[in-house]
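Left out: one protein chain. Kept in place: all the others.
Take a look at subunit A:
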Amino acid sequence: MSMSDMTYRDALNLALKEEMRRDPSMVVWGEDVALYEGSFKVTRGLLAEFGEERVRDTPISENTIVGVSIGAAMGGLRPVAELMTVNFALLAMDQIVNHMAKIRSMFGGQTHLPMVIRAPGGGGSQLGAQHSQSLETYFMHCPGIYVAVPATPADARGLLKSSIRDNNPVMFLEHELLYNSKGDVPDDPEFLIPLGKAEVKREGRDVTIVAYSRMTILALEAAAELEKDGISCEVVDLRTLTPLDSETFVASVKKTGRAVVVEECWHAAGLGGHLASIIAEECFDRLLAPVRRVSGLDVPMPYSRKIEKLCIPQVETIAAAVRETLSQKY
């Protein structure tokens, strides 16, 4: 398979362009996605290639961006809308939760919504409390929508293409700190990563780290550090939160007997609790230590660099959690 080294941003951009070329019913819109080419430049070059019929700037009306996408999807199009940041998805929660997630079911399966809502998010850029949130649990909590959380450029490309082709509505959450990250990406225009398939990003024998999005990258760094001390970590990247591929991480935990779950979102009622409960239910007799969670701190994100860092899981905190779980014995 031929590969190109490219950024997460460019991988997403390529996926959008390829799918737009492939499917004339696909439209892209959002705040500043056309003329300005996207606040994070993921939509660069789209307006020039596809014109303003298909690539459109919208008013700052997040709830309506989602609602118009829903209507367009029901009307036979395949919209991919960008919310400038996931923080603004909170203004669109009515359309996301009450409409996008419910329409197929409450209308008895008589329609479907082939649409994607892309939303950059995550913390660590000193953007303050209102621009640094990790809201993946909010969407994962709601049946009726899929949630994609790619960690690498290859996954970004393969998952976005699958999300666009899928006939279910997808919340596609990109991490702002990953846009410049680079990696090998298959050139094949049919390179797709199925929704609902986690990946073992690194094999190991002593402990399983379950992560997603940027936390996968940090988990891999932690695993590399720990290896120096002879600790062998298996890193499972969820890639999508809904559908959740619990089989893959359950199998891994059964193999290693120990689990550390890493989430960037808040600890209280975060998705890590859900993952930990699945592990507890499925692997209880195989666990050699309690499941540990590494989460964002339960505080609104502070601006100051020094204390912002405390609020987001770091390589060291993940490594420390691994060491702690290894220190416990039953």
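Note that contacts are C-beta pairs under 8 Å (C-beta built on N, C-alpha and C of every residue); 3 or more make two chains touch, one makes a residue touch a chain; residues count from 1.
To be clear about the criterion, contacts and distances are computed from a predicted model.
Looking at the choices "Polysulphide reductase", "Cysteine-rich domain-containing protein", "Acetolactate synthase" or "Pyruvate dehydrogenase E1 component subunit alpha", the name in the UniProt record of the chain not drawn here is "Pyruvate dehydrogenase E1 component subunit alpha".
The chain omitted from view is touched by exactly one of A:L12, A:V66 or A:L220, namely A:V66.
Among A:I103, A:A198 or A:L275, only A:I103 touches the chain that is left out of the view.
Touch with the hidden chain on the side of subunit A covers residues 27, 53, 56, 58-59, 61, 63-64, 66-77, 79, 94-95, 98-99, 103-112, 143-144, 146, 166-168.
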